[in-house]
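Can you keep this structure in mind? I'll have questions shortly.
The complex is shown incomplete by one protein chain, all other protein chains being positioned as in the whole.
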Amino acid sequence: MSKSYFDETHCAFGHPKSTFMQWMLTVDHKRIGIMYAVVMFTFFFVAVAAALTMRFELFAPGQQFIDAHTFNQAFTLHGVVMVFLFIIPGIPAVFGNIVMPLMIGAKDVSFPRLNWFTFWLYIVGCIVALSSLFNFNIADGSLVFNFADTGWTFYAPYSLNTDTNVVTTLVAAFILGMASILTGLNFLVTIHRLRAPGMDFFKMPLFVWGIYATAWIQLLATPVIGITLVLALLEKYFGIGIFDPAKGGDPVLFQHLFWIYSHPAVYLMILPAFGIMSEIIPAFSRREIFGYRTIALSSAAIAGVGYLVWGHHLFTSGMSDLAKTMFSFLTFFVAIPTGIKFYDWIATMYKGKIILDTPMLWALGTIITFAIGGLSGVTIAMIGADIHLQDTYYTIAHFHYAMLGGVVFLFFAGIHYWFPLVFGKMYSEAKAKFAFYTLFIGFNLLWFPMFIAGYLGMPRRYFDYLPEFHIYHQISFWGAIIFVSGLIFMFYTLIQGMRNGKPTTPNPWNATTLEWHLPSSPPPLENHTKVPYVDFRPYEYHHGQPVVKFDENMKRID
Amino acid sequence: MSHEYVPEIAVDREGKEHVVQGWQGDYEGGKLGFWLFMLTEVLMFGAMFMTLTYYFTLHHADFIKASSELDRTLGGVNTVVLLFSALTMGLGLLKMRSGDVKGAKLMIWLTILLAAVFLGVKAQEWTNDYHEGIFLGLDSMQAGGGKSFGEILFFGMYFTMTGLHGFHIIIGIGLMLWLLKRINSGKVSPDHHILHFNIALYWDLVHLIWVFVFPYFYMTGAGVIHG
Amino acid sequence: MLEGFGSSAATFAADIDNMLYVNLVLSVVLFLSVVAPMFYFAWKYRASKVKDENIENITHHTLLEITWTVVPTIMLGVFFWYGYATMKTLRTMPDASDAITVQVEGSKWKWRYEYPANSNGYVHKLGGAFTKPVVDENGRVIEKGSMGKSALYVPVGTNVILEMTAPLGDVLHSFFVPAFRMKEDVVPGRITKQWFKADKVGEFDVECAEYCGTDHSYMYSRIVVLPKAEYEAWFNSNDDTPKGNYAKGGDAVLQLHGCKSCHAVTTDKQLIGPALKTRTLTKDQVLDVIKNGQNKLGYDMGAMPAGLATGTDAQEIAAYVAGGLKGTAPASFAACSSCHGEDGKGQFGTAPSLVSYDATLLAHVLKHGKKGMIGTMPAFPYVSDEEVSAMAEYLNSTK
Partner (left out) sequence: MANHKTVDYQAEKGIYYKVLFGLLALTALTFIQPEMFLTQYTFGMQMLIGTVKAWIILMYYMHLKGEVLIGWTVIFAVFIVVFFFSIVMIDVSNFQYADVSHITSPAQ
């Protein structure tokens, strides 16, 4: 029995004796992925708490228990933490690290030390972000809550005028952006250089395709927001004038630069999530995936077109009508490959054997929620509709259906799917299913009323609202309560499974991709005992059983 | 516990052997990775050039006027200095690859010297600007300080972009000093020169950025001024 | 509020509703085309029913794949065309000679409207801040919120062009009229425009839809659509407020300049600035504050800025504030009484009334002193926290 990666590790430097330092200095991609997950979900709950605070405040019209300024800081905190600390590193940092090298038969990522450095850069970014929460007054030693109140978009000129801690928040976002770039770079080189012999691009599992497309976005879009934030800092300190209309600058340019990154960033979030979906659907339908190539290429297409459509965030910003028309037109081209993916997944279920284990439940639930999120996105891609719906709760509901109901739900699906792989143990199926149903119901109760409220004209980022909208906010409130309870219950179930779940075999789901062909569970330090030769498609099933089998030396035995 | 590279062979079903690429000492991977990193720099400066062009379109005449006020002689000197430094860097790498470590080190020192000259000239130029009332934060750079919109923006971007470029030069000097240390300790050698190769690439990128920064700021207002 | 949303109130609103309806129907079709087969397959091929030999690995079906690419693409084309067509309607400005052009200025956190000169040469300037409801410590509303004079009067069935901008140094806002289904950002240093033709008499809410800071959620205003004759009569008079429950006279001017966002008027409640009811100020003092601003108390919002109102407006406010706004002491209060009077209600010409000061404010004044137009109050840095709260309690009891 070989030792798992929990028992020993490679370190960036030195050979520390203590387990703690071994974790701190580890370059092992699996350990780094787990550490990302721990930090990210800690922040996830911080952001959820901020959101819940807002829901409590909005339970009734008028001021309840926080004032407008604190409310503005709360939604900024929610947005900044969710976007920069949680969902952008998100699936790539966790499963890209843990699973992707296993899937392509590599021993580690291409630059393991850089990977270690990137993780700590991310931690530095988190610390800077935390430090922007408070102002420390040296004179009397008091801490004053002074987080930025700009919203996560930092729109100029508001971000340049406010005297809250915008600067530290911008620096944090910049550092986190650097970490994101380096992650993408590392994965790109890994996928290009370290695939097992014989595995060409069209033999890669679809999750790897998702990570590959994502890595390109991380690499080529993030620098733009990096420099935008630098320009905003220079503007704030030196008044270079770029976003200041009093000096001839143009506040709308900030929005262009901001969304050049931040729009591709939503595809950066969703593409690896689609990858997880493409892994789960065939594994739990016990058959080969329908239209492998179209799914793979549509990932690339979404990433490519995703660069070209940022302007649909600016339909009411004073952009020229010609640009609006172009952006609206281009935006629809994102919907086509996305739609194709959906039909391919559904077709994969046809004449398969559908096993409704927890990961599959999450995947199917996401098909519903993301379909709503995607189609409502198509609505606001229509310029005339967007002029009415922009910056209302409709938009809020849309992107929460897409981000929470798409990315995060699939993240949860991935957690349930790869849980036995990572820990070698199994959670309680019954409890996990119960958590799914709670979350799914709570989610829809929370967000669906916002479509209606938004259509009726409830603007976003409102601390107080007109009495007409009371009912929608109340339904949302109860949805939020159910949702958060489900969330807590789900994590409780997972932690229980981690502590004293039943040990599993290396391939509990009867899945086909390489990460399920490891000699032991959890995997050993340097992954596969030997690198296999890959001359098979990633999802080959015959009569519901995986076709490809390996012996302990990774030799094909089928 | 070490993570040395153990050469590995994967065997396919016909019994043919295939070399497995490990992450250790992956020359091509190192090169690819560094190129990808440079692309992020390209995007970063690309976004700044975009900002610049955006305002150039809006404030055409002001930009040309402001550009004509910059010191083309010092800018030109810097262009030539950087050109020669790119040559010394390239020759240094050639010497390294052909086994002449001593010659390579000499060339790196030469490059560092030229980079320092570049920074000196830049500092002189900024000082001159400052005395002429062109510097970030001065009253004359505020709205209503006697400068048109375009001029304020032009100089704002000028200091931002040449400043960031200068910052890259400083980083470059630091990298080259580190490289010399690695050469002295034998970690970079003719057989194992990926670090040298990548730093040379970085230096060429710094040069490349200047190739666009220079004409954009210094030359658009040169010669006959068109309104 | 939010009156008249249910039916379309502008000529183009029906087009947009129509588009959204078409979109909704097609979206439901697309949604069902994904979700219905999903449920069906999950039931039909459930694990307990399928034998392993019957699983089929179908990986391609060209006709089907072409169908589910082309059909949605056509639908997306329809969506694009609808979106484009309505955008054209919304964005094609009517001829200026055939329309009323109103200048709109959005600033933190109020809307202001300026009309062209009427037949008398009088220029209507309307608008102002929505007055936030004032809530006491128990959450009871003690001063009701109101739209005040913040209304834009327009005639029914007439083209109206809004030329919108924000002052330099201000931030982005967005002029959003849900009932008209229209919205456009207001950008400092830029002009943006939108137009409408109201086809219904009534009152419709205006909201700010682009986040603009603390009171973003109170940046309301209202569009009042009048019958043509009534509008003409109003427009050619010099009275800014003809109808409805809108503020009048000095009260209206306070609203117009957003005074009431910071200062409570009918109650003693301390908002961002001191309550005006209890301040005993002369007209000249008020004028001075308006003209030169005030920065002495470190309010949340920073200083009271100078020049919020000028000329006759300022005179009017001053007259209003100055005219209409009308236990045992602890030992430490003796030091205060010399200036502020035995009862703390102020001595004319020397120091203001302390009645409106709460503990925080009091502590600040005592610590940093205070420089107002009445004179400089010196700092009393040695007053302890206990003494401050004792004083504050006393002052509260005098109210």
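Read from first to last, the chains carry the letters A, B and C; within each, the first residue is number 1.
Convention: contacts are C-beta pairs under 8 Å (C-beta built on N, C-alpha and C of every residue); 3 or more make two chains touch, one makes a residue touch a chain.
All values reported here derive from a predicted model rather than from experimental measurement.
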Item checked: Visible contact partners (per top-of-document touch definition) of the missing chain -> A, B, C
Check: Touching the left-out chain: which of A:319, A:368, A:422 or A:511?
Finding: A:319
Check: Which residue from A:10, A:192 or A:236 sits in contact with the chain not drawn here?
Finding: A:192
Checklist line | Residue numbers in chain C that touch the chain omitted from display | finding: 91, 163, 165, 168, 189-193
Item checked: Hidden partner interface residues of chain A, rising order -> 192, 216, 220, 224, 245, 248, 250, 256, 260, 307-308, 311, 319-323, 326-327
Item checked: Touch list for chain B against the chain that is not drawn -> 25-27, 31-32, 35-36, 39, 42-43, 46-47, 49-50, 53-54, 56-59, 72, 76, 79-80, 83-84, 86-87, 90-91, 94-95, 97-100, 143-144, 148-150, 190-192, 201, 204-205, 207-208, 211-212, 214-216, 219-220, 222-224, 226
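One rule holds for everything that comes next: only the chains that are shown with their structure count from here on.
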Next item on the list: Round to the nearest whole Å and give the separation of the Cα centres of chain A and chain C.
Entry: 35
Note to self: For chain B versus chain C, what separation do you get between their C-alpha means, in angstrom?
What the structure shows: 49
Notebook entry, point to check: Which parts of chain C, given as residue numbers and ranges, touch two or more other chains?
Noted result: 168
Next item on the list: Could you list which residues of chain B touch at least two other chains?
Entry: 143
Notebook entry, point to check: In the complex of these two chains, what residues of chain A are touching chain C?
Noted result: 62-64, 68-69, 72, 149-151, 155, 157-158, 161-162, 245-246, 250-252, 285-292, 294, 316-318, 321, 324-325, 328-329, 332, 335-336, 339-340, 342-343, 346-347, 349-356, 364, 367-368, 371-372, 375-376, 378-379, 381-388, 390-392, 455-457, 459-468, 541-545
Checklist line | Sites on chain B touched by chain A in the complex | finding: 1, 3, 8, 10-13, 18-23, 26, 28-29, 32-33, 36-37, 39-41, 43-48, 50-51, 54-55, 58-59, 136-137, 141-143, 148-150, 152-153, 156-157, 159-160, 164
Margin query: Taking the touch rule as given, give the residues of chain A at its contact with chain B in the complex, in rising order.
Written below: 8-11, 15, 27, 106-112, 181, 185-186, 188-190, 192-194, 196-198, 219-224, 226-228, 230-231, 234, 238-242, 244, 246-250, 253, 257, 260, 530-533, 535, 554-556
